[in-house]
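All protein chains of the complex are present and in place, except for one that has been dropped.
Note that the chains are named A, B, C, D and E in the order they appear, and that numbering of residues resets to 1 at the start of each chain.
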């Protein structure tokens, strides 16, 4: 029987396993003897295992999972370059420096504010299910934070891994807004708004779902795998509120007609979308929260298929209805497929993911046209791509991924409404106080010169 | 003796090992007891292991290998952005939207059609060694597909991992053609051709090698590690057939003289090549098909050394023979080095990889010049880089990597010929039916306006 | 007792462990029996383990760590694209081809020369602590090079992994110089200088720290985690020497006034900085030299926080002191934060990393202004970003990371002085022999036409 | 015939074009240019050094019209391009001796 | 001397240049411009909204020639630039009073 116990210990252990107190002493003693007898490498390795305490058995799995977490964080980071170049490409060159600057600022303040308040608000300890403001992350290392028991199989990373992966997500909400308000928003006001949004709005609303808040108490539990709602629809509807308060760009809607304001660089926009596609493998793939091979493989596949289906659907739709194979619509189609699959990437198969992507791709084309007809001026289509399609993606989980329809509906609408109202209030206060829009003159001249005194392509402009 | 058996079980087990039926019952019972006694994390982890069935012993290695597979897939995905920007950079700005559009379409239809028919054609079940059309991938999860026994050490990934990695490769063939036919091909015809090429041509020919087809029956076995032949030469010779049917761009060959048509953005082209270089670490590195440290380390090293040697050789060659240090040749030199090493990246050492790269780099310069003298107009040099150097890389395995020369020769020529003939037929049918070339007028005006009604850099063009 | 020994063997073994000779024979025999009895996958796997020899117990950890090493190498590779685009963006379009060419050349010759001489100079065998020239790497595979005993926990990678990761670093020094001397350096001379710098200068000085040289003998040991000094300050002060010998660009300092020469593309510059930020996760994260989850998580977090703090600090500083929110300063702020944290990324917490980044961000703004006042013309700010902030980062370890102040000071000044003097001599000899600067005419016309006969954006320039 | 050359602010192009269409002008040629004028003195800072952006983005509109239309063309431009702020630009008029439409070989007023 | 200004389709530049070389014209200055003319009305869709691309890419070629050469210059341009399709462009001729070659201070015909 004693042998059995030992064997069980070893069975559970992929490396070393110190299960029962009585066993402990013996084994460590023996190990120390071995180390003392000269095998230094074995000693170093044993020290690593020992640092894992009783969870040493999962050390290798934990290591691989944590590695995936930080790589996924890096990929999500790259999405910010994707957003920056997409937004810059789809707008006029006289506002390019401003757009790049906003994006540099958003990622920077996003990560910093997530450290200062966001992370602990997003994942509150003592929690009423609605709001619990957090504090600075402090030192996230040490027992229980660097080991498998931080989150087990379901969150197989260290606390720092958890932080950095989530921090990269956090800034996304503000980046989505950035695109929608481009070319006329006042820099200072936007910077204040973005900071409040990522520091408070995003983590509070996110905690309803990911922080163990009230959305989990709905029937069947609200299901939003990587955040079609809590990231994308959140950003999209925050953007809608801001655009409504801000009004359209000068010259966009004239005498009841829509006059497109063309972007200045399709290569930049295309680079942006490819980088976003790439980054989404980290966004969705990393949301498996471990390197579980079954989960990661499925999520990569559904993510890619939905994106591709979205592109093909948007190409077909624009060709049929708009008569031309429109590159900007193809690009939006990719993004729509990606946003759509985000809620259910781990819970549907290839066929379903293709259908979800196709519907996303069709939807985004008509949504963009719709918003233009109601004079909501969104230079990059962010409200449609992230907001409208974000809702679709969340609902799709009910059709293809086993979610409960009413729960999904309540969830996504709550999140969207919260984002909308929060932004309406914060951006509204900014509007009546310091103002949110540059002067007509500055808009005409371009924000690069008026806000930054810099041109994006100044080659011979200096004196 | 019973002890010995137990120990063997544990010896083979990196985590848990349920080898013999008799042992099974006991151990699982004990494990369940442990879990019941309260250690939830151990229970979750054990569940993961149990899902691996009798292959639990390899779970950690399998997890790491699968992670590498999906990351490599992401890197290969990025190559498509590399191709898009390289091709856009090396062509005129009036065709940029068209080029970006084609590349967005290719990756999208490539992955979709690989799911619909390609994957199961590429890796057929019941197979005569030449052709066996497959069907939709369906659900690739479940026992035997998510575990180590899917492919063992030699294909250490889940079925979804296998699919997504190969899907990223598939579109490459069409992308290579895209560059060669740029600036005059009819969009619709190209889209049809590209779809047929990636859905049928590429997987059928690929199955001869990777699907267990006839190339494996040659003496010593045809050796083409990551696809110098079955990906690159395939694409390059498909491109040659298309270019021959299509003819040169207007103004390229006038009065017996070659008049270069300069690309419009060297920064875009350079971004493209760096991204291709990066992506190649996934292309070659991922082709190790596991995270086997020895294999991955060697492949990264040979890949990088060959690329660098190719660049330096092309720089030297162009400086000596063309009198100028030509950036576009340096860029092609990198790609030549990469294509050349692709067949033998895992089977030669540093010195050999440098030699293989140097020869590739020299070859590509003269090959590009050669094709121009015979009036094969290839705007990006795809036929030389992928076709000619792809053959060289495959043969190089015979010189430096232990391959059998005649086998390598037969293999690479068969693949190249198949690509050429397949394309000649398909593109030929398109030529006599719907036509493959835009009108002289559309070509002069640029495909962006004529095919898409969009400019790439429209900054002040709208009204 | 025998059982205990067996169990210890298994305890230390995450996979298989063949500790004592007597055990060996038995176990392998048994394993062979099992394999013979039909389980092929187990056999393949066992073969992998056996190849690890007595270090099989660490195989999974080793595999994951090695995977991280090569991925980190790929990320560092991407930094070279970052440098290329940043440098191109911050300079005039008439020199863009030249800049891209230099960067293609640097990474190519950098990796090649590191194979030929650098690696074995950097990590010498028999070593006096100061200089020991190495030879070609040769074949780095085989027992002791592909297994855990190559470096144990502290360098958990194969020899090829070690080589390729370090090779990617090596070219960095020359790339830093490239930016500082841009727009007037003679191509050939720069190529010679860059080759000597990466082949000899960098590895010799680097060996003082990483190769087990004299810096380790200082009190407490010189601490420079990923190379604030031995990479960045080294490059920065090499750049300073070159700029001093080269003189400022024509028209930069006129009648005692500084006349800025504006860069030609802020999007390119911004792409560059985001890619550098991304690559730095590999630069610092990979310098953990294993996939140790605690280390990797901390390093990712401190790296990101410092970069963001640097950006916000530089934005604030430029807004306050220069009156405008300057994008180019925000970008330099990110880089300053990254360089600053590089020395201590693994040895300080979030708060300290934020402080280190802030100081870096403020410092870089004033440093750039300072160098302009003393007429050191550095188009991209490389001397400030890498040189000055590199010193700060190294000293910061004394304040926040437990380093000894005097040791840090001596270390960073020695490295900087060595780089400066080495470059002064080598570049000085080039200056008096073949010359280092293009003619005034060539400079005015632009290096693209004069050195390469190519324009970067030639769209309609051909005939 | 007259060549009317107008240097205007870029964002006024649309209005100028419409204002010209309204009076029946059917053709014009537009160039992106940089203008130097009184609107100078706008000092910027690049990486810590002050400099004056002397050259500002402008658009040059060139229209060849019949002598009779020159004045109303000028007026239409001035009306549409005016913001009253410094840097609004100039209109210059000079003589053109002949015009040919390449497509048809029509000359003179026919060619416009 | 005369200034011959020709607005042509961009892809005709090469032929125009050669045609001018053939008649001995040794200098010209070329600008990328946008043209607005009868060739308008080509309606495009961007992100679902229709709009008219009024401004099409054109190339402006400016050549100063001796009075005697003006006509053959114009003819050479017209011949080379003609496609017969709308949008071929125009050639305008006006007077130039003086010319100086900066390098040598030569003036008049010498300077061309």
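Note that in this section a residue touches a chain if its C-beta (ideal position, glycine included) is under 8 Å from a C-beta of that chain, and two chains touch if they have at least 3 such contacts.
Since the structure is predicted, the reported quantities are computational estimates derived from the model, not experimental observations.
In the complete complex, the residue from D:7, D:45, D:64 or D:112 that touches the missing chain is D:7. By the touch rule set out above, chain B reaches the unshown chain at residues 258-260, 262, 318, 322-324, 326, 328-329, 332, 365, 368-369, 372, 381. Panel shows chain E; residues 1, 3, 17, 26-31, 64, 94-103, 105, 111-112 of it touch the chain omitted from the view. Hidden from this view is one chain, which touches chain C at 94, 251, 441, 444-445, 449, 453-455, 460-463.
In this section, only the chains that are shown with their structure count from here on.
Set against the Cα centre of chain A, the chain with the most distant centre is E.
Centroid to centroid, with C-alpha atoms defining each point, chain B and chain D lie 52 Å apart. Centre-to-centre, using mean CA coordinates, chain B is 47 Å away from chain E. Across the assembly, chain C contributes residues 3, 10, 13-14, 60, 64, 67, 71, 259-260, 262, 265, 271, 324, 326, 328, 463 that each touch 2 or more other chains. Residues of chain E found to touch two or more other chains are 10, 14, 32, 34, 44-46, 51, 54-55, 83, 85.
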